[in-house]
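One protein chain omitted, others in place.
The block that comes next holds chain A.
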């Protein structure tokens, strides 16, 4: 709250960056994101393979690390096809619209503190805006256009359905994400990403706002359309989702933007809850915080981001895909209300602390008492009466209802019956007409009914 009109120290540091440094940073961020994408594709395949007792790609390069590069090159040389019914310009623009915002969002992520690049003092961040966190949200909102337009412009039903799903998903999970971020902003007192990292010097917000963190984690997976929330491209339902009709480089752009979005939301999670570039606890005490200066923080930042990216892969390897209505219920009926309640609690506690001078110890004691009282109340509540249904059907061992004992078995097909009839006629069986009668009532108006009347003596 001690900011002046001139902005935070980081903003002042960045303000006098020469043009070559800005261009250099832009290129560095671009390269980092592309390399991260290539790495992530390989990493994901290897990790998921390990989780499924497979080996994964191991042919191209050491440990198969160049596999994604080879795949990317192959994609670039594939034929670029545009469907006849596609809307020419929008079809072309959609992948571009979804890729550019993905790159843009990373501009506000702080990757390190003050460093010296060729004698120029600067921070490892492209820009530090007073509205940094909101920029990420705004850019994500523009990115949705890419998905929606790709689905619409393909002129094909599956992509359209996929894009509608995707847009609904991203918009509804952005609300939960925004509400989770609000608590962080409340505690840090600023929207600037560098300011938020600065506010976590004495403790990460992960410890202070665990519920916000959980909500953010859930909504970031939903926002990036990743498993178990990958409904827009649900292979078993929608072929490939919004990019079904895309091929070659345009498809590669969608792929790129998906992975960059993953990296961006992971980096934002690091910034908001895991202390950004700050070293984790035992390391932060080493040598009076020497590991929090210079180029070291870049390592911690990348490490934390990679941890979140691993969580993405872990989730994908573990959880099955949700059904669409379950997913929407989770978003609107669980995440959003919980986020609102949590924000209410956080702001109440904060208001009490600032105005009444209540210490955190008192708050913890009161909270503990409330929790115990709540537990007591839940113990005192009577159990719900167990339902007894007389009409309940008999159930087999696997919980499937058994068929009723008087189930009418359909008549056996004609050929077999004919053979059986002949057999019986040769002996002297009179049971055949009876069986035919029951069969006829069971099947109603079968196609062979007329012939039956003629055929059977």
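Note that in this section contacts are C-beta pairs under 8 Å (C-beta built on N, C-alpha and C of every residue); 3 or more make two chains touch, one makes a residue touch a chain; residues count from 1.
One rule holds in what follows: contacts and distances are computed from a predicted model.
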Choices "ABC-2 type transport system permease protein", "NADH-quinone oxidoreductase subunit J", "Gas vesicle protein GvpA/GvpJ/GvpM family" or "Paraquat-inducible protein A" - which one is the UniProt name of the chain not shown: "NADH-quinone oxidoreductase subunit J"
Given A:200, A:244, A:257 or A:305, the one touching the chain that is not displayed: A:244
Interface with the unshown chain - residue positions in chain A: 1, 3-7, 11-12, 14-15, 17, 22, 26, 41, 44-45, 48-49, 68, 71, 74-75, 78-79, 81, 83-84, 87, 90, 100, 103-104, 107, 126-127, 129-131, 134-135, 137-138, 140-142, 144-145, 148-149, 151-152, 155-156, 160, 163-164, 167, 171, 174, 190-191, 235, 239-240, 243-247, 251, 255, 393, 400-404, 413-416, 418, 446-448, 451
